[in-house]
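A single protein chain has been omitted from the complex, and every remaining protein chain is retained in its original position.
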Amino acid sequence: MTELPAQAVAVTRAFGHFVAVDQVDLEVRPGEVVGLLGANGAGKTTLIRLLLGLLRPSGGEIRLFGEPPSRHTRRRIGYVPQGLGLYDDLTLAENLAFSAAAYGEGPEAAAVPTPLRRYRGTVTGALPLGVQRTAAFAEALAHRPDLLVLDEPTSGVDPLARARLWETVAVAAVAGAGVLVTTHYMDEAGECDRLVIMAAGRVVARGTAQEITGDTRISVVQAGSWAAAFGALEAAGLPVALVGRTLRVPGAPPDAVRRALGDLPAAVTSAPATLEERFFELTLSSGQTEGPS
Amino acid sequence: MWAMIVKEFRQLRRDRRTLAMMIVMPVVLLIVFGYAASFDVTTIPTVAAGPEAGQVAHLVGEPFHVTATEPAQGRAWAEQQLRDGNAAVAVVTGSGRPQVLIDGSQLFTAKAAIAELSAAAAKAAVNGPAGGQASQPGSQPQPVVTVLYNPELNTSDIMIPGLAGVVLVFVGTIITSLGVVRERQSGTLEQLAVMPLKPRDVFLGKIVPYFAVAALDLAIVVGLGVGLFGVPFRGSLAVFALGAVLFLFVTLGIGVLISSVSENQGQAIQLAFMVTLPQVLLSGLIFPLSSIAVGVRWISYLLPLTYFNEISRGVMLRAEPLTSLWQPFLLLALLGVVVFTLASLRFRADLAPAAPRRGSGTPRGPESARGAPTATSAAGTPSARSAG
Partner (left out) sequence: MTAPGAAESGGDWWGTEDVCVKFGDTLALDRVWFRAEPGRVSAVVGGDGAGRTTLLRCLAGALAPASGRVRRPARMATGYMSAGSGVYPDLSVTENLAFRATAYRVPPQQARERSAELLARAGLDRVGDRLAGQLSGGMRQKLGVIAAMLHRPDLLVLDEPTTGVDPVSRADLWWLIARAAAGGAAVVLATSYLDEAERAQDVLVLDAGTVLASGTAEQIVAAMPGTLTITSERPAGDAGRRAWRREGRWRVWDPAGLDTEGAVAPGSRDVVMPDLQDAVTVAILARELALVPAGQESR
């Protein structure tokens, strides 16, 4: 495959006055996993719908495998939406059969993968979420897509099951598919080759997790009584986060924090910011904290 | 496309409520229209008064069916029998021509009675004093026929009191049935279970606003009926109101019961529809009760609208007093108790926390309230995941 599985060039999409996606550039190359991070309302879902051809851009261009989205390109895409896209009242086997037929694939595509065989006859709605997710993945991969789009694929699942789902993703990428994933789990950012962070419809950061976090540092407070320190920092107008028994203060150097604490017995040190804290900063400064979900 | 067809079939097979509706409904309708739908009147309950009351039974034949003979009574008693709905026709004998009083509020029965009397009169005129059975003894003077309560035999006069009931059925059942389901779907039912509220509070809190709206609806229907269509309102407003309150209580209770056994709004509407349709068809609103085959009529006696129809027609058209309406009132009250008890029990099961439940089955997954909805068929079977 020489063309890019997915490409957005200066894509904009507005709903009336509300600009959901604003001049976004994005590409997904074959064999790479791109992570799309952003708050609810940042435009991630709209961007995905644009890429899938479910929405038309108001401006800019969407290209899938070098052409505009069409029914033809749809056949080369595997999509797992947030709601999984499975029919609750069909069995696993029936779901796979339907999907295979809809994509025009033969019976091999409808085969239930070995780990799920014991669930094949159960109505999907009665299966545990982890099994449903695995089945949704299997369905999306059954027609050997060149582009895999996953919307929050591991939400609500235990860490071991999550690891296994990511393994499936990695296998698909190794086989040459381009993968676009959205997630809220910060440590999954490490599974992605590249990250794209969106806020208020725009891309506010790109690169690997290390590149995005860069050299940002935050202050860490360890106090005898965290509640008192919490109150003092609050009163000084500093954003405070409670983590276990320590307090983390992003965006303020240690001496400013020391000043705010006054005489309270506490140890104040500096530490590198986590991706989440950097993400927080980027979202805050973009001015986007509300908007429809 | 074939894949789509196969899938829909499979989903339909599992969706029992829709299947029930699609298969049972036509069967039910067929039975109803086969046995119930009839405007044919087979018996006309009749009473006789006056000195020659005893002979009335000989003089009138089928379909008149004499149920009471009171030689000592006169016209006033006869009118009262009609008013109280004890008979459709009353024959008052005495000096002069016998008077035949017909209850116009029983439209089809009245029309049938008039047709029979006209036919008999025509036969008498043809046969003359010399022959014919019905003209014994001697030359019978022609009766004076008077139609009471609906002299022009207007359809609207008898339909509108019935429609008042139908409006209440729709508001009460269909709209109330959505009330609890909405809570379940928005995930707030769990919250209610935890709050310091009693199940009774929640139940009544859900019903009272609909009570108010339904009462308003009723007032509008009756007001328009009287004002625009000239339907009479001859009886006691208080009795009517009491009947309406009781009837509403029953239908709202049914609505709550439906919503407590439905998992989403689609199911609630289906069930509400299955409960409402028989009421419209079998309550005597359109087809007179007496014309409905006995084998099917027992269903009518289970329907609250049947009793409210009696009450509303009786009060509006015949000024029937409470004392003669005790039967429908009692039965409505009984239905009310049954429905209220069932609804309370179901409600408690949903809301009562501390009482240990026996095998309550899979709980409604709160996950269904969050995130994008799962792709389901139109029947909307929810995902019954194991508790998480």
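Labels for the chains are A and B, by order of writing; each one numbers its residues from 1.
By definition in this document, a contact is a pair of C-beta atoms (placed from the backbone, for glycine too) under 8 Å apart; a residue touches a chain by one contact, two chains touch by 3 or more.
What you are looking at is a predicted structure, and each value in this text was computed from that prediction instead of being measured.
The absent chain, not drawn in this view, touches the displayed chains A, B throughout the complex. The residue from A:F65, A:Y87, A:Y103 or A:W166 that touches the chain not shown here is A:W166.
Remark: the omitted chain is touched by one listed residue; of B:L12, B:A193, B:L289 or B:A319 this is B:A193.
Interface residues of chain A with the unshown chain, by the touch rule above, are 38-42, 114-115, 117, 128-130, 152, 155-161, 163-164, 166-167, 170, 184-188, 190-191, 227, 230-231, 239-245, 276, 279-280, 283-284, 289-293. Summarising the interface, chain B meets the missing chain with residues 186-188, 190-191, 193-197, 353-357, 359-363, 366-367, 369-371, 385-388.
Basically, only the chains that are shown with their structure count from here on.
Chain centres here are Cα means. That of chain A falls 57 Å from that of chain B.
Put simply, chain B touches chain A in their complex at residues 2-4, 6-7, 10-11, 14-15, 362, 367, 371-377, 379, 381-386, 388. By the touch criterion stated above, chain A contacts chain B in their complex at residues 81-90, 94, 97-98, 101-102, 123-129, 151-152, 155-156.
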